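What you see is the complex with one protein chain gone and the rest in place.
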Amino acid sequence: MSTANGQDLDALYQEIILDHYKNPHGKGLRGDADAAGTAEVHHVNPTCGDEVTLRVHLADGVVDDVSYDAVGCSISQASASVLHDLVVGKGVDEAMAIHQEFLTLMQGKGAIEPDEEVLEDGIAFAGVARFPARVKCALLSWMAWKDATARVTGAATGEGDKA
Amino acid sequence: MSTANGQDLDALYQEIILDHYKNPHGKGLRGDADAAGTAEVHHVNPTCGDEVTLRVHLADGVVDDVSYDAVGCSISQASASVLHDLVVGKGVDEAMAIHQEFLTLMQGKGAIEPDEEVLEDGIAFAGVARFPARVKCALLSWMAWKDATARVTGAATGEGDKA
Amino acid sequence: MTLEGLLPELAVIRKDFPILERTLAGGLPLVYLDSANTSQKPQVVIDTMVDHLERHNANIARAMHQLGAESTEAFEAARDKVAAFIGAPERDEVIFTKNASEALNLVANTLAWPGDRQVGPGDEVVITEMEHHSNIVPWQLLTQRTGATLRWFGLTDDGQLDLSAIDELITERTKVVSLTWVSNMLGTINPIAEITRKAHAVGALVVVDASQAAPQLPIDLAAMPAEERPDLLAFTGHKVVGPTGIGVLWGSRAVLDVLPPFLGGGEMIETVRMDVSTYAGIPHKFEAGTPPIVEAVGLGAAVDYLGHVGMEAIHRHEQAITAYALEGLQSVKGLTVLGPLDATRRGGAISFEVEGVHPHDIAQVLDSRGVAVRAGHHCAKPAHARFGVQSSTRMSSYLYTEPREIDALVEALEYTRSYFKLD
Partner (left out) sequence: MTLEGLLPELAVIRKDFPILERTLAGGLPLVYLDSANTSQKPQVVIDTMVDHLERHNANIARAMHQLGAESTEAFEAARDKVAAFIGAPERDEVIFTKNASEALNLVANTLAWPGDRQVGPGDEVVITEMEHHSNIVPWQLLTQRTGATLRWFGLTDDGQLDLSAIDELITERTKVVSLTWVSNMLGTINPIAEITRKAHAVGALVVVDASQAAPQLPIDLAAMPAEERPDLLAFTGHKVVGPTGIGVLWGSRAVLDVLPPFLGGGEMIETVRMDVSTYAGIPHKFEAGTPPIVEAVGLGAAVDYLGHVGMEAIHRHEQAITAYALEGLQSVKGLTVLGPLDATRRGGAISFEVEGVHPHDIAQVLDSRGVAVRAGHHCAKPAHARFGVQSSTRMSSYLYTEPREIDALVEALEYTRSYFKLD
């Protein structure tokens, strides 16, 4: 029986996730928060206290950099690292599409087959979708990124589009 | 079966009560509310809306008059009438003792044998004590009387001594 | 006996409500005609609560373990069910309170504090003379405390809102219009859409007390034209076959977002420092502390139950029983119904007077025959005062009420008259 649970746990804590957790990519705040094309946001997971300060720099419609400072669990840390890998260097539209893909995966309750072409290491989060309490951890930095990006591009965002 | 209940009802609605209800003694406000030795109070039963305005006139330590205006059910009307009969003309201390006797009867849940010497027609209310929702009706004017009397004599009263 | 419009499976529905099998003193069957006061509970609501307490009990949101996940899921599923029940445009607009009174106070209380909608001196709040005390006192407190003015619609002799002065009442000074959809005393159904349109035209908030509407009328907020949709709507769990301890405030996101917090504490925060805090988004912003979890779960089961029976069907049933009751009651000598007499245009609470007997005494005699009604002012003193009465007797039916219970009421009223030797 404890094997059954051991397996569950392994579905959550995939090697890839633990690797990103131990060696997060792109961590640390870079650049100037007040520079043109830059926005910084601070997001909190109110139930557990995990926090991220995330800065986005866009240049010519491209995500030039995503830098962040974060405290939180393995899932929230690893997902920030994967976010960095996936969106930096991409056009804003393409990055938004990746964001949508990741969001869909996370909200799929474990029933969605992730597309490795699009999500790369992000597919390791497929198991997280089966742990509803942890979905918020995985989405913390992604929501912060979307918010910050919208602030730069001036698009509407916020709670309103959660539904 | 309906007899059993019919009997219960008769325990509540004793002839004496219905008589006082139809022909209340001492009803109507008399005298001058601002005269010396006089106090007037207005009490309400918040759950049902029954109301009484009651005026007490004391003279030389004697209850000279209790006059009242009241709207309410048979029980509350009859008990004001009985109150009037029992306390007018008595010394304040004796009247207070009668008040206490009536209160004890009402709070006795039907287990107390009333003393006809003291309560006279008031013994008809023994049955009311078995109907918790109606005890407040029976006590409305009595509580008003105590309150008004205390205002004249300057004694402390109010919610505090309910317990 | 069958009436047009009764629920076809009435006998089956009655079996869902265990209390209806109870007998009272003297072995008399229960004739429960006090549903506007509180409704009885079907087995499925009780069983759902028991299952939650015996198998899934845990605190929500904050707990990450399996029980916590189950409890959170059950609680949030209840929010979805309630949102569906009233056709809420967004499920996060559904806030759980402890009863309708708290929901109404939440609005009135927060409007006192700085914010886009703050009420202050010179502002006016408009209510009506037929409100339940829970939709009067909060607005008295608000206006007294802020220096605003409380105004109200009067009533016509046949128990309708007197709309003749609507243009003097609803003006640019009006900040809030709060009114009941269905009167708990008169049964009147108010023209919510029309009044909302008027109020919105002057920029006022509209608060609808749906405590008596939610049990009886199908509600579909999303389907209402925006200008006729109230901004806030309150109802209470125990009147829609749910448990006590739970109420609902629905509010449009736009309005809820600008209201300042009501109760502060756990779950309603984003972050807390000793000197200052920031708050969570709706619905959590207004749900401080451990919410009524098992009560929400019970309410979810309750609105599901009503949904399965069908609110249209329940409404028809209520109308049929109400028409039958109005007819029966008026056959009693000396009896006067307070409020509209057309069953198709009113709710199922019928208040009446019987000449020569006080409502308490009526209720008492009825009770001795197993018939449970309410006597008093039904938390609507001003409406009673308007009709020159101090109290009344009220019968109120619900989806489990049978015509023979109305017969029992009428018979018991005749008995009351004879008991008190009226003519």
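Here the chain labels run A, B and C in written order, and each chain numbers its own residues starting at 1.
Operating definition for what follows: a contact is a pair of C-beta atoms (placed from the backbone, for glycine too) under 8 Å apart; a residue touches a chain by one contact, two chains touch by 3 or more.
Quantities reported herein were computed from a predicted structural model and do not represent experimental measurements.
Within the full complex, the chain left out of the display contacts the shown chains A, B, C. The chain not shown here is touched by just one of C:D231, C:E318 or C:D367, and that residue is C:D367. Between the chain not shown and the residues C:I269, C:V303 or C:A320, the one that touches is C:I269.
The missing chain, though absent from the display, is touched by one residue of A:L29, A:V71 or A:A97; that residue is A:V71. Touch with the chain that is not drawn comes from one residue among C:L3, C:A84 or C:V137, which is C:V137.
Among B:V44, B:L103, B:V118 or B:V152, only B:V44 touches the chain left out of the display. Panel shows chain B; residues 44, 46-49, 51, 131-134, 159-160, 162-163 of it touch the chain omitted from the view. Counting the whole complex, the residues of chain A in touch with the unshown chain are 1-2, 4-6, 8-9, 12-13, 18, 47-51, 71-75, 131, 134, 137. By the touch criterion stated above, the residues of chain C touching the omitted chain are 18-19, 22, 24-25, 30, 32, 34, 37-38, 40-41, 45-46, 49-50, 53-55, 57-59, 62-68, 98-102, 104-105, 108-109, 113, 129, 132-138, 140-141, 145, 150, 152, 236, 238, 243-247, 261-269, 271-277, 288-295, 360, 363-364, 366-367, 371-376, 378-379, 381-382, 385.
Assume only the chains that are shown with their structure count from here on.
Centroid to centroid, with C-alpha atoms defining each point, chain A and chain C lie 44 Å apart.
Taking each chain's centre as the average of its CA atoms, chain A and chain B sit 74 Å apart.
Shown for chain B are the residues in touch with two or more other chains, of which there are none. In chain C, no position touches at least two other chains.
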